[in-house]
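With one protein chain removed, the remaining protein chains of the complex are shown where they sit.
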């Protein structure tokens, strides 16, 4: 099977030019590379443009309630831990109404990759600002600019005790596929924030990071064990001195003196996550090994009692 | 007015020996020290044993819905930013059902101190495990021990973008009062986690940190600008080397070589917050200056239109 | 040939990118300005940008203009303006036999046929000629020619097609071209403005020079009542009501919302209008919005929140708390097709039961429904007045139909707006002491010596302290119910839309079925049938005279866009014979359909 075989027969209904198309494509290609069994795969979403994705994938799918995909997915995994479950969500879905369920699925470490389409806007409801919208963002509900301080999905996930935290983008298919593969292979909840362009209501917010030309100066791609180097000539690097992240020029320094990415280091991950300026990391910020919730639940249930035993428990008496 | 004058005429109905009594006492004393105007003070709570506190304080008070105190408080502050509003909540109230509202009040930076009574249990519903209960915790709903990975209120608050994050305990009145005073003086949301003993359903979980004798080896009290030193003879200190927190002996080292507490340093705060073992920090982990939500909202509203103007907006025509 | 008539129904259909809603809005505003009454009905695709040219991407805008007062957008269309094949085939059944189809022929080319799912050899325009008059023009070409000298891309020029059509239609309906140009000038500046005007003129000219008199359908006009007018949608009317509430109450209103179709527009409007005394707040979800609104009411503001379907279901717990706290609160439900996510852009009246009963415990609260756009503003004011003066949450029902349908609206004179008087806030009264109407005082933080604590646990009479006492609970349950039952003091007399106060057939409706129902009943009444139309604004408590009124008729029929909700409530209270006409299709009733149904019924029950 190739990527296309994972598409359902339903007409895709996003706006022409929407970043969601690319994510759908990479997602189906990843399913193909994984040789996923469509009959054993369940794609769960909340509500939003992004959350329409399950309809387009030829697996089992459930388009649930706004913000509740993590709980639905948890129920599915508790019911049948052997299913391959994916969560599709948006910045509004996951971080506004659904923030609490996201926290709890992450801390419990239910085995499920979570694709969080961040377009910094509510697409489906036609353009209100979202919890990730920047201060000053103009939207239908903030015609004078938003004053809410934006939520950082990366620090939030780390703070909630997530075991896998990553970021990718719609416009770098190779990177996105790679991160999705890693997320799928992770034992536990894997949060993948995907910068996604909503060309209708928030066009170009991520341009600096996703545009081929501008990207090299604004995006740092992370590789475990490799130094943090960027720039069109890979001539800039990062160093972490105490709490400060500094950009250094590599003309008079070697890359090996830079901050070496260690995805197992929670403090470094936090430092990466806090980089919300015009230089941003992409890749796996953090991963940690921790037992998987649904497996533990089922393990704990190994000592169950038959109905006969349950009925007979406690103080009973007989009348003959 | 002294602390007692801030008590209402209602009989306090916690279990004898409950840690809540101390928190109530320190809270009313802090109100007294602040010379708070009872008529201008509003105490808002959710549901839980802890959330009964407003009934016992002679101010305005609202005992709202489970988990929703942050939203109620936000509404109050938006209505009247000049009121002194306090939030009283529990670990279940704030972190289980109410996790999302907590996140959002913190990131918006509504000016309100939040007293989170953490007893690692659901008290009012008679003893189920809560999101902060340790792995293995025995409770009515986990007779074989909990398998959920506990939520860390401190990293969570930092991850959500909180501007003031602190911890204190029921059994150290002086410290608790001091932290509450700081929280009240903060410009924005101030999360104060309070270790509180539920002697009926979870007795002694914080003993190591709160017991006068054991405390010195397990609790580190933070002071801005001071080294992190502890031990009954103040003979131990902490150093932060890269991502690692290490305990060092001060017999062959001076305190000044230790990690100096800087409550303005987000990375250090995160390191403190991650200390969930048998050594734990108390005090202000982090604080940051950021504009206050309700003030910004009201500032943005300065340019409003009278009803006449609103009616006349857009395209109108006259019929004579 | 004098084509002047009393009313005309026009349907515009095409791709959602074609600017149809804008075209429609311009036309109806012009009609309203020239003294015609107007009602509209919009139909959007559920997708933000559905695939261009497809049937699922069709956007529709229907309106009726008339020389007399009208109440609905009409059933079958006299004129159908089709931007493309998809628009035509989706709605063609709505064009009257012998009606006029104005087709933009560029939207009927091979590619358009394919996108609409037709075979390449089909010729829908040719087929149409059998039943209707067809006027086809290549509007795209005409537009691009008119815009030749303007510095815009081809794609941008194509966007002005709607303006070309606006020109043609302005001529065809004999509307004031100059006024229209002034209006366009105000809206569109720079090159786009230039292009729009050029296109408009080209369309107008073509119509004029081609001598399209045969197609001309002017509608007579009648002088409207003096005053200042604008066209308004229901959501805009609600926003004005909220603005007026803040003024009349003399206190701030916290409007806390969370985006959801079709309620979001209220938030957008408030954010855009920035009325004095209104704080719009976009909360993190619907639970936060209702509890923030309640917090605001505790602090002495009036909290207002609005939502639709799923969001309203999330507010049930908050509503229950509002009942217990006895604080004022207005919750607006802009109903849409349900259950669950349902049909977010469609209309339905299926949330009545939920409004009446959707909370645990005995938690009664007043429930009202807006019957038309033009009354939205006053209904919000009345809901707010009841909420504040009776210290109770109030539910105000609207729906997707009212939210989006536009009418000419005469701006009220501010002096005539009702007063809203907050109940006592004096600290010398106990927080749950009741006045003669059962209303407790509204003592707000900041009031010296007024300190008190309230909460969701049952409260002791007067003091508001927590009470688990059995007698007290029964008394408080009774007292809350009693207080709500007394809000009928805010109601006007029971007034009839059409017909006599006794007779053979009584037709009862509520909410947005008003227009179609009134049109249908009026027609029957004019034909001499003994039929009366009563439209209920207050759904709980019902108007105290309703049951006596019903007894004055041989038969009653309740008409709703649901499976029978109000009818069940009425049946539980009266033995009078009663039947039901309902539909739950996401579509509004057509007046013709209701006419036929009621006609049959009135014959049967005569």
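Order of writing sets the labels: A, B and C. Residues in every chain begin at 1.
Convention: a residue touches a chain if its C-beta (ideal position, glycine included) is under 8 Å from a C-beta of that chain, and two chains touch if they have at least 3 such contacts.
Everything numeric here is computed off the predicted structure, so don't read it as measured data.
Asks: Which displayed chains make contact with the chain that has been left out?
Replies: When the full complex is considered, the omitted chain touches A, B, C.
Asks: Who touches the missing chain here, C:52, C:133, C:488 or C:568?
Replies: Considering the complete complex, C:568 is the one touching the chain left out.
Asks: Touching the left-out chain: which of B:38, B:70, B:99 or B:283?
Replies: In the full complex, the listed residue that touches the missing chain is B:99.
Asks: In the complete complex, the non-displayed chain touches which residues of chain C?
Replies: 46, 56, 309-310, 312-314, 316-317, 320-321, 323-325, 333, 335, 337-346, 348, 350-351, 353-354, 356-363, 455-458, 468, 470-471, 473-474, 477, 481, 562-563, 568-569, 571-573, 575, 583-587
Asks: Suppose we count only contacts with the excluded chain; which residues of chain B make the list?
Replies: Contact residues on chain B toward the absent chain are 11, 13-16, 47, 49, 63, 65-67, 92, 96-97, 99, 122-126, 128-129, 131, 140-144, 200.
Asks: Using the touch rule from the top, list residues of chain A that touch the missing partner.
Replies: 8, 10, 38-44, 47, 54-55, 57-65, 68, 70-76, 78-80, 82-83, 100-101, 103-104, 297-298, 301, 303-308, 310-320
Please note the rule applied: only the chains that are shown with their structure count from here on.
Asks: Centroid of chain A to centroid of chain B, CA atoms only: how many Å?
Replies: 29
Asks: Using mean C-alpha positions as chain centres, tell me how far chain A is from chain C in Å, no decimals.
Replies: Those two chain centres are 39 Å apart.
Asks: Quick one: report the Å distance separating chain B from chain C, using the average Cα coordinate of each chain.
Replies: 45
Asks: In chain A, which residues are in touch with two or more of the other chains?
Replies: 97, 99, 131, 144
Asks: Out of chain C, which residues touch more than one other chain, so two or more?
Replies: Answer for chain C, listing residues that touch two or more other chains: 284-285.
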